[in-house]
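The complex appears here without one of its protein chains, the remainder shown in place.
Order of writing sets the chain letters: A and B. Residues in each chain are counted from 1.
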Amino acid sequence: MNTLWSWERAADVTPLLFDSFVSVTLPATILGTLLAAALGLVIAVLRRVAPAAVARPLRWLTEFIRMTPLVVQLTFAYFLLTDLSGLTIGIGVLGIHYATYMAEVYRAGLDSVPKGQWEAATALSLSPRRTWTAVVIPQALRATAPALGNYGISMFKETPFLFAISVVEMVTRAQQYGARHFEYTEAITLAGVIFLAASYPTSLLVRRLEVRLAY
Amino acid sequence: MPTSAAPVPAIRFEQVVKRFGDHRVLDHLDFVVTRGDRVTLIGPSGSGKTTILRLLMTLEDPTDGDIYIDGEPLTHERRHGRRVRRRERDRQRIRRRIGMVFQQFNLFPHMNVLENVTEAPIHVLRVPKAAAAERARALLDQVGLADKAGAHPLQLSGGQQQRVAIARALAMDPEILLLDEVTSALDPETVADVLNVLRDIARTTDITMLIVTHEMQFARDVSNRVLMFDHGRIIEEAAPDVMFTDPQEPRTREFLRAVLTGSGA
Partner (left out) sequence: MSNVDALVDALPRLGDGIRVTLLLTGGGAACGLIVAVTLGLASGNDRLMVRGAARVFIEFFRGTSLLVQLFWLVFVLPQFGVTFEPLTCGIIALALNYGAYGAEVVRGSISAVPKGQWDVTTALNMSRIQRMARIVFPQAWALMIPSLTNLLIQLLKGTALATFILLQDLNYMIGQLQRSTGDTVFAFSVGLTIYFALAWLLTQVMHMLEARAKHRMGLA
């Protein structure tokens, strides 16, 4: 079958792609992003408050994870943690990997909180915990929302890497369909279209948010 | 067509209008500059003086009206009865006769002094490198910076940088030189050096000069005409001696009094 494009095949493969999108891609992205946001904040705070003996190695570890390939980290974890499912490992590694990016964003956000805020909190005898939760973090978080959005979109586009640990996500589904029917064009193109349809409007929203937040 | 028997004027503004959004900066402006004139433009900020220079240098286009250089239209022409933008090639050809020195010097930060001065002659006029360098050194000598040819712009004071900028503009052999508040961004000590260089150029060449400045003494020394601007129109014109000692218009008096007593205008 050598026609350039078959609408029949396109209609055939689309439900399969959507199924993977909903059952793998979306959960992986959402849970991964939440994990990254939370863990990244922990890392950023720790690096600031923990003693050098903890902060230093932590910094090296995050740099190491940040600058090495996600795919390799995925396969590493997959070989090590044999009782966990591919999807669980995938979400975990995505979360940890992107937490290292988010830690940088939080760091910049924390640095941008004026010193006066900390001093005012001290002058009011606020406990360290209260200082962080009520004064510093809310201000630091303003700038991080757009970055979180952008990294969420990046993660979304890297969920296909999960195929390396035998998770059948959308692109793998497309490739499998193509292999079965000897026709890849519709499957892979539609997978790309779904990515574009999901990521482009989201990125526009994030840009709008960025403008709105930069008073 | 000009009706004077004199040669074609170097610059002619004919009913030039310039609007920025709703704000009309130049309001049906007419004036003429003869070759060899040294014209100083004075007036409060926002009166349109810098805009005139920017229009001449084609950094902006007039909203309406025409600008003629040596009788040729600079920015727009009439083709088939419509006002159309001139081709870039033609604009370039005419623009070559005009040079400009800016308030912020705008030297190229990634080149040293000599390279700044030779850059345009080599790449625009296609002067051979050696000849361009020789000319550049002569010009740097003229502005008193012969020993700074290898220096980097950031190593020079503001006044020195501005003198390099003047040398760079002169390296293109312009017939008309536009000077836009060239000393306003300088420390008072270095202002004199720059003005002396300009006085020297005025004395030793017959280059046409349009000067926007607050330096009234310099204006008196160098110019043969002074134009007072307000709200986009010329409200008075006179020779420097007359203009500065006995201005006719009340607005001119007000402005000069404010400037000369340093209370700003």
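Just so it is clear, a residue touches a chain if its C-beta (ideal position, glycine included) is under 8 Å from a C-beta of that chain, and two chains touch if they have at least 3 such contacts.
All of these numbers come straight from a predicted model, not from anything done at the bench.
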{"item": "Chains on display which the left-out chain touches in the complete complex", "value": "A, B"}
{"item": "Sole residue of A:S23, A:T88, A:Q139 or A:T185 that reaches the chain not shown, by the stated touch rule", "value": "A:T185"}
{"item": "Listed residues B:G21, B:P109, B:P188 or B:P250, member touching the removed chain", "value": "B:P109"}
{"item": "Which residue of A:A38, A:A134, A:L196 or A:V211 touches the chain not shown here", "value": "A:L196"}
{"item": "For subunit A, residues in touch with the removed chain", "value": "2, 4, 64, 67-73, 75-76, 79-80, 157-161, 163-164, 171, 174-175, 178, 183-185, 188-189, 191-192, 195-196, 199-200, 203"}
{"item": "Where the missing chain touches subunit B, by residue", "value": "57-59, 92, 95-96, 98-100, 102, 104, 106, 108-110, 119-120, 123-124, 152-155, 168-169, 172"}
